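Every protein chain except one is present and positioned as in the full complex.
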Amino acid sequence: MSGQWRMAGDLIMDVSIDETSPRQGMRAEWSRIAAIVWKDLTMERRAKANFNSVAFLAALILLMFAFAIGPDAETLRTAAGGVIWLTVLFSGVLSFNRAYEQELEGGSLDMLVLYPGDRRAIYVGKLIANLTFLLLVEVILLVVAGVLYDLPLLGIALPLSLVVFLGTVGFVALGTFYAAMASRLRAREVLLPLLLFPMLIPLLIASVEATNDLLSGSAMGNVGGWMRLLLVFDVIFVAASVMAFEYVIED
Amino acid sequence: MDAATAKTVGDIIGLAGLVLLVPVGWAATRRRMLAPLGVFVFLFVVASQATGLLISPPERGMGDLQKIMYVHVPSAWAFMIAFFIVFVASILYLWRRQVHHDRLAAAAAEAGAVLTALALAQGMIWGKPTWGVWWTPDPRIAFTTVVLMIFAGYIALRAFTDDEDRRARWSAAVGIVGALNVPVVYMSVRWWRTLHQPQSTPSTVDPAYIIGLRLNAFAFLFLLLFLVALRYRAMMADRKADAILEDRALKEDVAHV
Partner (left out) sequence: MTSGLDLRGIAHRFGRRWVLRGIDARIEPGQVIALTGRNGSGKTTLLRICGTLLRPSRGTGTVFGIDLVKEPGSVRELVGMLAHDAGLYGNLTARENLEFSLRMAGRTPDATAIAGALERVGLKREASDRVSGFSAGMRRRLALARLLLRPPALLLLDEPYASFDVDGIDLVNGFTAGIARAGGIVLVATHDLPRVRPVMDRELRIEGGRFVQAGLEASEPDRFVGAVEEDAGR
């Protein structure tokens, strides 16, 4: 087949088809997960606008709540646990869709699901990236809340960060899962909280109760109970989302 | 009626209901039996409600208000069963990828949402004279509210997803995750507010109420099965019509854009 239409031979590239099988097993999956985490966080770091605006919005919501609740310092302190967690929920829900939108923009989601290997790595990678992002927002948020609501944060720093961590893991696990669907639908801004928030009510109750118990310094026994509930919630929903993700990302 | 007789009658009703579940369940799976089943369920619900209202004495504290229990409690049981159907059908769908499992889950979610809304409305009507407020974070009312919202999310997701295959997969995933959350929600709200009354199950209620509750529990179970069957049939008929249109479109050689 070398008619006059054929390409000049020297332009044909020397290609050998890649038949090496990809690395397999848990370690290979973890390196894929690490690649996604690195990619998402690097992009986040370079597009500083995202983090800054979410963190600023969180601080703003805290301030608005302070005005809404009223000038009494004691009332503010009692409401602090609920306010902090609602602020976390609102700032989180803003960032989850974005994690997929950046994949949808340039058609990179197609490329992402086209790679051989376990697609659950995509979920776990995005989960870790979102978790890191939100934990950093929460550091700022807690400091601002400490100032605005006059909270004794330093004394309870360790148990409080444990509560915040446990609460955030469950939140991000479900948020990353639902956003994989919502980000690809019309009305995604409304749909994500609509699907997500009812699911988070046990988490909200446990986190707020534990935070309030810590802030008021009373009945330390309860905090352990709520943290166990958070742990159970985290285990159930990280596991369930990891298993169900394959079906959500399929096309 | 003394407590012993009431208990015996209650046991008989329980047994009879379980036996009756067999033909009702069978009828729910047969297209031709749908209309007779509807008539039967309607009569059964009316009769059970009437029995509940007529034979039970007014409750000491709440008076006739208590009788709302005959709708509230059975519909709460029924929506739990509906959620269980969603859970099982969703798992079956993801496993076998057969359209009818998807439609069964959707039908159960819709019927479940109706019963949940009913349970919640009754709870609120009961709550107003009892606690002086329409809504209060009482464990059962809070639980019912959250379950209603989870059902609503499931239905909303289906409404917003156009592609049939994708809708089936996504809603199955959401159905499973949502159903897993039901016991967690239940535990957490109970733990949160344990200061209210214990649940009204037959074991903690005056024996005179057992008969009405048992009867209505089965009435609402049958109602649920009928509603699920009805919606399931409707959706499968839709699917069938679509399939015929799809086939026809496939056979036509000219592409209609």
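Chains: A and B, in written order; residue numbering restarts at 1 for each.
As a convention for this text, a contact is a pair of C-beta atoms (placed from the backbone, for glycine too) under 8 Å apart; a residue touches a chain by one contact, two chains touch by 3 or more.
All values derive from a computational prediction rather than experimental measurement.
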item: Residue of A:L11, A:M26 or A:L158 in touch with the missing chain, whole complex considered; value: A:L11
item: Per the touch definition above, residue among A:G70, A:G117, A:G155 or A:G217 touching the missing chain; value: A:G117
item: Positions on chain A contacted by the hidden chain, ascending; value: 1-7, 11-24, 28, 31-32, 34-36, 38-39, 42-43, 46-47, 102, 106-117, 250-251
item: Where the missing chain touches chain B, by residue; value: 162-163, 165, 242, 245-246, 249-250, 253-257
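Note that only the chains that are shown with their structure count from here on.
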item: Mean-CA-position distance for chain B and chain A (Å); value: 34
item: Chain B - residues contacting chain A, complex; value: 94, 146, 149-150, 152-153, 156-157, 160-161, 163, 165-166, 169-170, 172-174, 176-178, 180-181, 184-185, 187-189, 191-192
item: List of chain A residues in touch with chain B within their complex; value: 174, 177-178, 181, 185-187, 191, 194-195, 197-199, 201-202, 205-206, 209, 225, 229, 232-233, 236-237, 240-241, 244-245, 247-248, 250-251
